[in-house]
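All protein chains but one are shown in place.
To keep things simple, chains are lettered A, B and C as they appear, and every chain counts its residues starting from 1.
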Amino acid sequence: MVVGARADVGPVVSSASSAGSGRPPAQESPTYLQAIRLALIEEMRRDERVIVFGEDVAGKKGGVFRATEGLAEMFGDERVFNSPLAEAGIVGVGIGAAMAGYRPVVEIQFADFIFPAMNQIANEAARIRYRSNGGYGCPMVIRVPYGGGIHGALYHSQSPETLFAHIPGLKVLVPGTPRDAKGLLKSAIRDDDPVLFFEHKKLYRSLREPLPGDDQLVPIGRARVAREGDRLTIVTYGYYVQIALQAAERVAAGSGRQVEVIDLRSLAPYDRELICESTRRTSRALVLYEPNISFGSGAEIAAHIGEECFAWLDAPVTRVASPDVPAIPFSAKLEEAYLVSVEGLVEKIEALLAY
Amino acid sequence: MVVGARADVGPVVSSASSAGSGRPPAQESPTYLQAIRLALIEEMRRDERVIVFGEDVAGKKGGVFRATEGLAEMFGDERVFNSPLAEAGIVGVGIGAAMAGYRPVVEIQFADFIFPAMNQIANEAARIRYRSNGGYGCPMVIRVPYGGGIHGALYHSQSPETLFAHIPGLKVLVPGTPRDAKGLLKSAIRDDDPVLFFEHKKLYRSLREPLPGDDQLVPIGRARVAREGDRLTIVTYGYYVQIALQAAERVAAGSGRQVEVIDLRSLAPYDRELICESTRRTSRALVLYEPNISFGSGAEIAAHIGEECFAWLDAPVTRVASPDVPAIPFSAKLEEAYLVSVEGLVEKIEALLAY
Amino acid sequence: MSTVSNEALVSLYRTMRLARAVDERLWILNRQGKLPFTVSCQGHEAIGAALAHVLRPGHDWVAPYYRDLALVLGLGASVEDVFLHALAKATDPVSGGRQMPAHWSFPTLRVLTTSSVTGTQTLHAVGAALVAKLKRSDEVAVTTLGEGATSEGEFHEACNFAAVRRLPVVFVVESNGWAISVPKREQLAVASVAVRAAAYGFPGEDCDGTDVAAAAASFGRAVERARAGEGPTLISAECTRLTAHTSDDQDTVYRPAEEVAEARKRDPITIARHALVARGAWDDAREEALAAELRAEVDAALGRAMAAPDPAPDTLARDVYAEGRYEGAGGVCRDTSASFVREAA
Partner (left out) sequence: MSTVSNEALVSLYRTMRLARAVDERLWILNRQGKLPFTVSCQGHEAIGAALAHVLRPGHDWVAPYYRDLALVLGLGASVEDVFLHALAKATDPVSGGRQMPAHWSFPTLRVLTTSSVTGTQTLHAVGAALVAKLKRSDEVAVTTLGEGATSEGEFHEACNFAAVRRLPVVFVVESNGWAISVPKREQLAVASVAVRAAAYGFPGEDCDGTDVAAAAASFGRAVERARAGEGPTLISAECTRLTAHTSDDQDTVYRPAEEVAEARKRDPITIARHALVARGAWDDAREEALAAELRAEVDAALGRAMAAPDPAPDTLARDVYAEGRYEGAGGVCRDTSASFVREAA
């Protein structure tokens, strides 16, 4: 897996090689973005109830990030179409289609623009099954490009996943690698309940890896040990998995102490067992997350560890996250100040190891 | 202070005594609801930039809970008026009015209906000051009746305050007594930033207490020790302050052990100092909150205590909250099963004391 | 101008009367302290009955709102189910005792589950209509809402989405002049919501929602347009609210007595009975027989419903996800193990 290269906020033409073919040449390691596109194609081939709509997802554009590039051509403009510019409409129509038996995969262009759809997501999608006594389900996937570090400023950088993880009835996925992006998106599309699928924009073109065969699912709710270690457990997800891995390497290079890195992959439900098993083994935990620190996703993880691993802990469960300011500024200097850096994280790890 | 009496989900005619007069007779102890109305009246008298609008707040009705009863008559139907049935509109127009120099106090009829306004609250109100480099402020109060235990079922019982506490730029208040409701609402109206003011419906008519003189403010961000104790700290807010107090009395009556109860009053910002001071003294903490447990408000509090009081803790920080189901069912049996009872809480306290 | 036969009108009248009888009984239960909440369809019965009349139950999709008791009865919901739902019994098929009364869901009738949140259901109807069109079926979707709810942004998004994709959906606004205490003139600055159709590019019309035959004619045209692939229609059906907004509302506070008296004159049931009598299709004997029949039906259904058990506390956490509470085919579900309910239950 290669980290690096550039990842832009906006639509950048994807390398022509894979356009239209539906699959990159076998020898290639697809990017996170290509993996998502492949999952969509496979699932649309497999199940014709799967439909795709949202802003700019159809036509020649195929999404501002090109995740749905070529899909309209492949599957026709009835199954893949542009919606009007209206997020409540996108999600609400998706809910109706799901109740009527289809499996809509809708796109919210940027996570920052999901709020107009909040009512449909929180009050409707999440409660369809519960309020109808199981009479209706809402098998819908909402794809949500999110995250910072791409010069997106206040409205193209947000990480609002915590808000959805708090709402029972929803599932919230946050894949950190191409393999997980593909396998989890496929699981999400086959899931009978509404799934928020958060795709980290900074990973779209910066991560590649070879994928297993066509039909590999990744189970919802299971975390992954991204790096093994015995001295401290970092629980994280999304782009920060990469930061955690780099920081862990530096710590190991410096003092030989091995830090375990857990990639949650799934935020709701999250893998309580794996987190506790690891923390009980390492006796130290650091929760790293991109949302604003207060009331953010990692608060739940930290609280859970504190409750379930109390007797095993040798140091306070420490949170490292974004400051409580309203999203990332446009200025590169300020964006840098906002985000967690490898150096900053290494310091936090060292401090915790020394506790 | 008297707890008890009934509190209904819906509009119940308030006792005629205080109608129209603008103030209950001096000898009376106003209810939580009357305290809110008094705060509105005092602040509207004090500052003519204060205006009130929302669904049903004007005319003869004065709100489905009658919190704004008589205000249209008192202050005219320009300063107090009914809006169309549109929550994004209510908040968005409020934001514009605030930027133009007024101090709107808008009402969302039930917390459950705040989601259509989420975009205006999260993306707009919260960020006005930040994104304009301090050029504009957004001095607006959003009053939000919330909470369960009043047969309100899925859509008249929700406690969504966590979602707002997570958004920097907002202040989130959750008063638990008439005195705090009045003093905090006055502070909120005078505050230069957007404030979400959560009023617990179950407290509206069930709590009364004498109020201090007209112009008493309660500072935003300061918790209150509702009961002193030395063996365990309960951190809570809203209606559950009452449950916590009752449970604490029972524990004291049973074994003489004294439980401290902290009423947060303000969720964002919350009083980190008081919580830590108390927990370090008692060495045990229990966080009690009404939202769904996972990723709920108390996760932040618990994580913070775990981080800042690690060396003082004799037992894991324990959370007691609502299950992860989509809000409270209509069935009285199910509503009872959902909510935290005094008995249930006593058991949790005893278990924690015995740890 | 009526295309409704005498037999059909009698049947419509029966549906309206049945809805009224059930509705009145719910109010009585409320006053007796046996039901903490009720929301009424009184004044709206002609709209519901007429709409059910022009639809194919179980084939067409319906996204209703809380004033649609007559509609769901007309489609075939049983009175017992309505009571089981209102009383939040374990066997409530609508919501398992979870939702407030009149928050419909009848999957076999293709009545979609509804929330309390005004206007949201209009988008679900559009979604169902989208699927109907993708399947190349002749299914139609219908949604109802109050005139107050048309102020919500989601209504706009629903209309526009339906227009752009020319979907088989009918929007019926049950315009009773009030949104709780807010009169129509404070809600919108046009005489009728029907003019809004032109903003999206499809037909809109007004109909008298207190005249069941006129309403059926209007709805019938719209449904046939949709079925024929000619796209959406918006209908504003004028009616009255004969009760307080809900049992939690005391409308005497804000509603002038004359307005209530005027509303009563437009009781759709009286109007339908007069029409039947004028057609020579009704008389006092039939009226009495019907009343007795309905009373018996309602009594029996209520008796059975009252005897049904309350939901068991452990059903609280069911149906949050398809797989149930902990583990399932698709993966692991959010568990509630850390939550208090386990101990409390």
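One rule holds in what follows: a contact is a pair of C-beta atoms (placed from the backbone, for glycine too) under 8 Å apart; a residue touches a chain by one contact, two chains touch by 3 or more.
Since the model is a prediction, treat every value here as computed from it, not as a measurement.
Visitor: Of the chains that are displayed, which are in contact with the missing one across the whole complex?
Guide: Across the whole assembly, the hidden chain touches A, B, C.
Visitor: Touch as defined at the start, partner being the missing chain; which of A:R143, A:R231 or A:R319 qualifies?
Guide: Candidates A:R143, A:R231 or A:R319; residue touching the omitted chain: A:R319.
Visitor: Among C:Y13, C:F155 or C:Y321, which one is in touch with the chain left out?
Guide: C:F155
Visitor: Which of these, B:V93, B:A252 or B:L353, touches the one chain of the complex that we don't see?
Guide: B:V93
Visitor: State which residues belonging to chain C touch the missing partner chain.
Guide: 151-157, 160, 163-164, 166, 186-190, 195-196, 198-202
Visitor: Considering the entire assembly, which residues of chain B contact the chain that has been omitted?
Guide: Within chain B, the residues touching the omitted chain are 51, 78-79, 81, 83-84, 86, 88-89, 91-102, 104, 116, 119-120, 123-124, 127-137, 168-169, 171, 187, 190-193, 219-222, 266, 268-269, 271-272, 304, 307.
Visitor: Which residue numbers on chain A touch the omitted chain?
Guide: 8-13, 55-56, 59-61, 64, 81-82, 84-89, 112-113, 115-116, 151-156, 292-294, 319-326, 329-334, 336-341, 344, 347-348
Here is the rule we go by: only the chains that are shown with their structure count from here on.
Visitor: Where the centres are mean C-alpha positions, what is the separation of chain A from chain B, in Å?
Guide: 33
Visitor: Taking each chain's centre as its mean C-alpha position, how far apart are chain A and chain C in Å?
Guide: Once rounded, the distance between the two centres reads 39 Å.
Visitor: How many angstrom lie between the centres of chain B and chain C, each centre taken as the mean Cα position?
Guide: Computed value for the inter-centroid distance: 34 Å.
Visitor: Can you list the chain A residues in contact with two or more other chains?
Guide: In chain A, 88, 116, 119, 123, 127, 130-131, 168-169, 268, 307 touch at least two other chains.
Visitor: Note the residues in chain C that touch 2 or more other chains, in rising order.
Guide: Those would be 95-96, 98-99, 103, 115, 117, 153-154, 320, 334-335, 338.
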